[in-house]
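For this view, one protein chain was removed and the others were kept in their places.
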Amino acid sequence: MKISSIKSTSSGGTSAASGSSTGFGSGSGASRSFNLRNLSKLMLPPLGSSLSQSTSDSDKRVVSPLDSRYRCWETFMVILVAYSAWVYPFEVAFMDARPKGGLEVADMVVDIFFAVDIVLTFFVAYIDSRTQLLVRDRRRITFRYLSTFFIMDVASTIPYQGIAYLVNGEVREGMVYSLLGLLRLWRLRKVKQFFTRLEKDIRFSYFWVRCARLIAVTLFLVHCAGCLYYLLADRYPDRDKTWIGAVIPNFRQESLWIRYISSIYWSITTMTTVGYGDLHAQNNLEMIFNIFYMLFNLGLTAYLIGNMTNLVVEGTRRTMEFRNSIRAASNFVCRNHLPPRLQQQILAYMCLKFRAESLNQQQLMDQLPKSICKSICEHLFLPVVKEVYLFKGISREAQLLLVTKTKPEYIPPKEDVIVQNEAADDVYVVVSGEVEIIYFNGEREEVMGKLGTMDIFGEVSALSDRPQTFTFRTRTLSQLLRLKQATLREVMQSKPDDSALIVRNFLKHQ
Amino acid sequence: MKISSIKSTSSGGTSAASGSSTGFGSGSGASRSFNLRNLSKLMLPPLGSSLSQSTSDSDKRVVSPLDSRYRCWETFMVILVAYSAWVYPFEVAFMDARPKGGLEVADMVVDIFFAVDIVLTFFVAYIDSRTQLLVRDRRRITFRYLSTFFIMDVASTIPYQGIAYLVNGEVREGMVYSLLGLLRLWRLRKVKQFFTRLEKDIRFSYFWVRCARLIAVTLFLVHCAGCLYYLLADRYPDRDKTWIGAVIPNFRQESLWIRYISSIYWSITTMTTVGYGDLHAQNNLEMIFNIFYMLFNLGLTAYLIGNMTNLVVEGTRRTMEFRNSIRAASNFVCRNHLPPRLQQQILAYMCLKFRAESLNQQQLMDQLPKSICKSICEHLFLPVVKEVYLFKGISREAQLLLVTKTKPEYIPPKEDVIVQNEAADDVYVVVSGEVEIIYFNGEREEVMGKLGTMDIFGEVSALSDRPQTFTFRTRTLSQLLRLKQATLREVMQSKPDDSALIVRNFLKHQ
Amino acid sequence: MKISSIKSTSSGGTSAASGSSTGFGSGSGASRSFNLRNLSKLMLPPLGSSLSQSTSDSDKRVVSPLDSRYRCWETFMVILVAYSAWVYPFEVAFMDARPKGGLEVADMVVDIFFAVDIVLTFFVAYIDSRTQLLVRDRRRITFRYLSTFFIMDVASTIPYQGIAYLVNGEVREGMVYSLLGLLRLWRLRKVKQFFTRLEKDIRFSYFWVRCARLIAVTLFLVHCAGCLYYLLADRYPDRDKTWIGAVIPNFRQESLWIRYISSIYWSITTMTTVGYGDLHAQNNLEMIFNIFYMLFNLGLTAYLIGNMTNLVVEGTRRTMEFRNSIRAASNFVCRNHLPPRLQQQILAYMCLKFRAESLNQQQLMDQLPKSICKSICEHLFLPVVKEVYLFKGISREAQLLLVTKTKPEYIPPKEDVIVQNEAADDVYVVVSGEVEIIYFNGEREEVMGKLGTMDIFGEVSALSDRPQTFTFRTRTLSQLLRLKQATLREVMQSKPDDSALIVRNFLKHQ
Partner (left out) sequence: MKISSIKSTSSGGTSAASGSSTGFGSGSGASRSFNLRNLSKLMLPPLGSSLSQSTSDSDKRVVSPLDSRYRCWETFMVILVAYSAWVYPFEVAFMDARPKGGLEVADMVVDIFFAVDIVLTFFVAYIDSRTQLLVRDRRRITFRYLSTFFIMDVASTIPYQGIAYLVNGEVREGMVYSLLGLLRLWRLRKVKQFFTRLEKDIRFSYFWVRCARLIAVTLFLVHCAGCLYYLLADRYPDRDKTWIGAVIPNFRQESLWIRYISSIYWSITTMTTVGYGDLHAQNNLEMIFNIFYMLFNLGLTAYLIGNMTNLVVEGTRRTMEFRNSIRAASNFVCRNHLPPRLQQQILAYMCLKFRAESLNQQQLMDQLPKSICKSICEHLFLPVVKEVYLFKGISREAQLLLVTKTKPEYIPPKEDVIVQNEAADDVYVVVSGEVEIIYFNGEREEVMGKLGTMDIFGEVSALSDRPQTFTFRTRTLSQLLRLKQATLREVMQSKPDDSALIVRNFLKHQ
């Protein structure tokens, strides 16, 4: 009765917990059930939950940074920033910083969105770096934003040329406006944050996120270099003595498309160190620009290769480990002239180990605190151990003690777990798979029976301390719980009541 | 008597096992004896053995994917795919997608083989990814194939031009056919699978398999880029303003061979970033193609270097470890001014450790489940321990207990294992090599005797708890089994009968 | 009373130590309080402290190499060396080794500073490599300097041309002077030392220090190669058949600026393997130079990439580990169909582990010697344990014993640390965070109370050996000290007086 009551407790606890988990994931209440999709959110404020209770007091208009809709907005802003970063150098170089037609309208729309984002930021909660808690207080949010990024954000959004036009009544081309435009590159930090977040999100492949980031950086730099190099040629007094003028004499009359493609072509030819030489520096200024660009590319190329190496190493690690394990095992087997049956078992086990990752679960368990481990064992093995005839009816505490001390093992097929006439040893509970009972009568082996889930074996020998009377051999891949003889005895000594029950169960069964 | 009977049991068990192992390797019965050649097969279905019994029921015409003949067929298909992937871009670029003579026939033959492969796939068992079992049921095979790769496989095999010819009665050159030909590249997944399998097969060097894979990828891409770049020049209206036309004015009249080599030459000059500049982009379209090709090459080069770094690191790991170990040992030795004899021993042991890999076997044993370890110890050391005079006649259980608790050690030559007058300590059994018994009479050492395989030493001291009366020094490299004094005592206490026998053996021997 | 007296002892010890720490940091007495700024100093003579007492005897004019002012002087010298290394090849190549105007004066000033540095070195203490002690004895300093670097230092500082002018009365251009100038490059070892020191200083990012070093090396080599290549062209008899003469016919009449930029442009085009081909070798001598330069660059590029790879691997290591951990945990959770609540706990814990690095402190503690560990535990946990009601009034020794045996654990919010009706187990002391006492009455959970800092729980069960009567669940992230039941009993057995006190405390509290 005790057991059943506690059972319901446990389920009650679970439902209570799943109810309270709404506050755990995020303060916005958007994610009701916990799943992997929300992991990237959880990742940010695992300790923020205690604050979720005070959420109700705070401003309803404050948005959590983990809110799905805000995440969408952020992704949209990243796209706008990418557009903005691409269009600015292009306009400066090829349009004398005076965009026309569609581009001018697009620029204005983007600027409006950025202005909206600045306003929105005053309503987005943040995670305090010291306490790791979500701050939803309007005043603290405002203070923090004003004292950090606000000025730069505003400066990068003001349409200086528009203001100048309003003030002066005319559009003026000028170095000043181009330089003020540089402030827009400040927005790129949003892209960096975006990629940093994606890299930590296990839903996306690290390899491809990292590649995307590197490609984005490379493309942006190639674009900037191309635009700047064209600008140098465009402004140079003697237009025939420029890199593009030497090949296309009247390049300013050529279409925008041809000029842009030529710039990018040169830029990427240099970046990848191909250097055909069809377009090359003609005057001192271009040489100086080239020197810095090539030096910079040396670093960038090294950085790209370094990253790729890192990704390749990570990607092939598992195959390497598998090969090394198998090689070590087969060397061992050959060197020691083990019998074929043992060879098979060893190699099959090593293969199995890399296929079934669950065999590595011990390593994970070691990292978790004891109370979580206990819960896991209870969830995974208690249902089985409870149904084993030997432990039927014993107190829940004793069952828990036994469960937390068992060790799960995966055994490949056709392997002897216990050999007839061996000394008494560990007790095994079958979790899954099938085990054959084999008796060797001096001449040949007879299969005496078969064991399945929730059966136990080795207990006769362990309790009576006699040699094993049967061989137990796995028929299929089996998951067994191993319980050391000593542990079983310890538990029985510490719980006299349960011990009597176990012995009674044992005798009744024989 | 008991021992001999069990001995025959053990051999009986082995023969039974080797008989049943035919079903373990693969269901087709092709591989009767287990050896390393079959490891790559074993790797796939280590858990499939339980199903091999139901094999007899299933369709005889179903082929196992692990069957040797099917493996040959697969390798042959990989060669055809390689041919097909090479010839398609070539035909499109240089022959207006209308192959002539030998090539046309070859293409048809290859297509027929692919059609055969599609039919064959309906008869090939597969490994269910969830249960890891071999599925040999015709209906499930058919359903799985139809619902996954069938459509693409068929689409990549249909001879569109042939059908068009049958329908229209004439061969038409056209973009459509070229694009439909792209479907043939779908077949490349077979090559990928092939290399992935080779990489996991320890019969082949990982270094060379990986290199071959990278070279294959590189060559294919170089070939594709070359063909595509030629296609651009070929279709460009103004033929003098193309990369090849600028160098060879009437390039369309040149031989196929010269045009192909020029394309590949340009392709590889760009890929390797040599970029001589003798062939370079002349118009906007070529520049755009170049831009993408160079960007792509940047990634590919980084990937190649990353892979090579990975292989080099793996390849030199052992030498590195050896050097670090020896350096640490020699630093230690120098710093502490150890006597020359001890210096020799330490350095010889460290060298030995890296030569004789068997010294690292402990690490492997730790990974295996206990029941396999016990079998290994039994196989390797029981024959020796059984013959040691001290343990003659004791029960098999006691012998097994002792065997599983010994620790094998390799000792370099000329080393003192036990020193005269030292306190009683561990007991050693000689597995191989020779050990000298040395007595120091106060002035000089006298060799009192020699011990060989199956001899034991240190037992006098361990059992009687007196200081050692002799020094035991290895003459050659010796493999010894170390048995802790405490373990010996434990075993003796737990088995009173065997303990009496051991003591009797001991007294008789003295 | 005993406790308070010892408490004051402890504080006394601390003040005494902080007083004596002046001698520990450096002998010069410049750094009175220990902080991270001084770590780079400490790094050098951790063992030099014992000598600081004899400092008073030694020459007051001897400067410690760790003195802040001397460090400034060294950094200043590094800047001068950098200037000197840049200007020497420039002068030889472009000015026939006869600097004019500002450069000549600057060279003289720099030489004077180097002369001052040579004199100063006689007054700088050094660290004996054998004893790791700071040697402040003037005679030993003098002897060491004279026998090692003195001659080279002097040789690299003598103004040979100036002396020749004084002797011969005229300035002569000559190969000899240029070659003697090579001696100045000897000074570069100062730059190497500077970077090596920076790399070990954790105040600076390893990534940027390493990058700076590599950039410095690259720039210096590019500069040297450019100058040398110009020199080859300048001295070549047929000036039209030189790399620069082929492009700029009368290059000697061009401005210095154009010639220098062209040299550097060529140098860097070759170094980065861009190789446009606009400037290339024209005669045999230039080809030979090119061959060696390109070979050298191959090595340098590989070295740069190798370094970058190393830095990237190091930089992304933590993210990789985080991803692998989380992935393993989420695989484990999915495979075993754990209940959602348990899933949350496990993933939250793994996230927490990587956010809160303090969870890894165990690893650091393991490296420290036992006496330091004891001090740390005493400092961190004694104030808490002392205030726990159960241990109030017990002897300091017993408290210390308990403290050194507790294990700190971080538990994420909403986790059951102890579950109602479980067997008696460990005792927990709350260091920070909040823990709820929950009672499940068969139907629903009731919160019975809340525990905070310095509260203890689990002790009822542990001392009376009955099942737990309540569930203890964390409300917020909590830091708990876990004390094993067995440890508590051991301590109580070894200290009967304290044991009685503990029992009394316990009973009084119930």
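Just so it is clear, A, B and C label the chains in written order, and each chain counts residues from 1 on its own.
Keep this in mind: a contact is a pair of C-beta atoms (placed from the backbone, for glycine too) under 8 Å apart; a residue touches a chain by one contact, two chains touch by 3 or more.
Just so it is clear, the model here is predicted, and its values are computed rather than measured.
Asks: For the unseen chain, which displayed partners does it touch in the full complex?
Replies: Result for the missing chain's touching partners among shown chains: A, B, C.
Asks: Given the contact definition stated above, which residue among C:Pro159, C:Gly277 or C:Pro340 touches the chain not shown here?
Replies: C:Gly277
Asks: Which of B:Ile118, B:Leu183 or B:Met308 touches the chain that is not shown?
Replies: B:Met308
Asks: Pick from B:Pro249, B:Gly393 or B:Pro467: which residue touches the chain that isn't shown?
Replies: B:Pro467
Asks: Among C:Asn290, C:Thr474 or C:Asn505, which residue is in contact with the omitted chain in the full complex?
Replies: That would be C:Asn290, which touches the missing chain.
Asks: In the full complex, which residues of chain C touch the absent chain?
Replies: Interface with the chain not displayed, on the chain C side: 2, 5-6, 8-9, 12-14, 16-18, 20-21, 24, 33-34, 36, 39, 42-43, 46-47, 49-50, 132, 199-200, 202, 206, 270, 273-277, 280-281, 284, 287-288, 290-291, 294-295, 297-299, 301-303, 305-307, 309-310, 313-314, 357-358, 360-361, 363-364, 367-372, 375-376, 379-380, 396-398, 400-401.
Asks: List the chain A residues touching the unshown chain?
Replies: Where chain A meets the chain not shown: residues 273-277, 305, 309.
Asks: Since one chain has been left out of the picture, which residues of chain B touch it in the full complex?
Replies: The list for chain B reads 211, 215, 218-219, 222, 257-258, 261-262, 264-265, 268-269, 271-278, 301, 304-305, 307-313, 316, 319-320, 322-323, 325-332, 334-336, 338-353, 355, 409-418, 420-423, 426, 434, 440, 442-445, 467, 471, 475-477, 482.
We take it that only the chains that are shown with their structure count from here on.
Asks: So what's the Cα centroid distance for chain A and chain C, whole Å?
Replies: 29
Asks: Express in whole angstrom the distance between the two chain centres, defined as the mean CA positions of chain B and chain C.
Replies: 40
Asks: Multi-chain contacts in chain B: which residues touch at least two other chains?
Replies: Residues 273-277, 305, 309 of chain B touch two or more partner chains.
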